[in-house]
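Notes to accompany the following structure.
Partial complex: the chains shown occupy the same locations as in the complete assembly.
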Amino acid sequence: MTHSMQLHQVNQDMQQCIQNCLDCHSVCLNTVTYCLQQGKDHADAKHIALMLDCAEICQTSANFMLRSSALHMRTCGVCAEVCNMCAMDCQRFANDAQMQDCADTCRRCAETCREMSMAAV
Amino acid sequence: MTHSMQLHQVNQDMQQCIQNCLDCHSVCLNTVTYCLQQGKDHADAKHIALMLDCAEICQTSANFMLRSSALHMRTCGVCAEVCNMCAMDCQRFANDAQMQDCADTCRRCAETCREMSMAAV
């Protein structure tokens, strides 16, 4: 999000988590196209499906937080799991900057989502 | 879904669960408009937010199953929880056919999602 953005009923920790979810969603969706163009291992069906899963649950989790939903803790919990799996699946591609960027973004998202999922209500 | 539809790697139980998620998504989104038009208690911020949450997690869960994702068990688990809460929030409106339909649809979706979330992989 643009830095100056003020969100209603969203504190600083949550705003950072929303940002990480949106970043992870963007990079995963963009990397799917990159992987399909690379072909071979990059275009493996399970790898692509995992990146699509990750992009979607990140979007859903961001939306729950943007709505100030009490249930965001539950979507953030699943999101942290999916992002961790996606990070591991992406970091296998050593010497590939796009994949390493994707893995880093997934890991950052997983960390803030895990914290969000364990926060006191 | 139209009855004759054949989905790849989707067994009968999963196809029923996808259908229930799509139905629940459709009814919740449609009922949001109904509630906003009714106003007062129907348009309470938390009630509308819960129906939007329910519509979105149902869509996400359906999409995970349509992709044959191994992680659908996790999204179905959250979906069952959200649907149950939404069903309870809707059934409060006695003598209101749209709200009772919405509650019934949420409950059906919650049941199949719970089973899906506990299935052996």
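Letters A and B name the chains as they come in the text, with residue numbers starting at 1 for each one.
The definition used in the following text is that a contact is a pair of C-beta atoms (placed from the backbone, for glycine too) under 8 Å apart; a residue touches a chain by one contact, two chains touch by 3 or more.
Bear in mind the structure is a predicted one, so any value in this text is a computation, not a measurement.
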| item | value |
| --- | --- |
| Number of identical chains in the entire complex, 2 depicted | 4 |
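Keep this in mind: only the chains that are shown with their structure count from here on.
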| item | value |
| --- | --- |
| Centre-of-Cα separation between chain B and chain A, whole angstrom | 23 |
| For the chain A and chain B complex, residues of the former touching the latter | 49-50, 52-53, 56-57, 60, 63-64, 67-69, 71, 74-75, 77-78, 81-82, 85 |
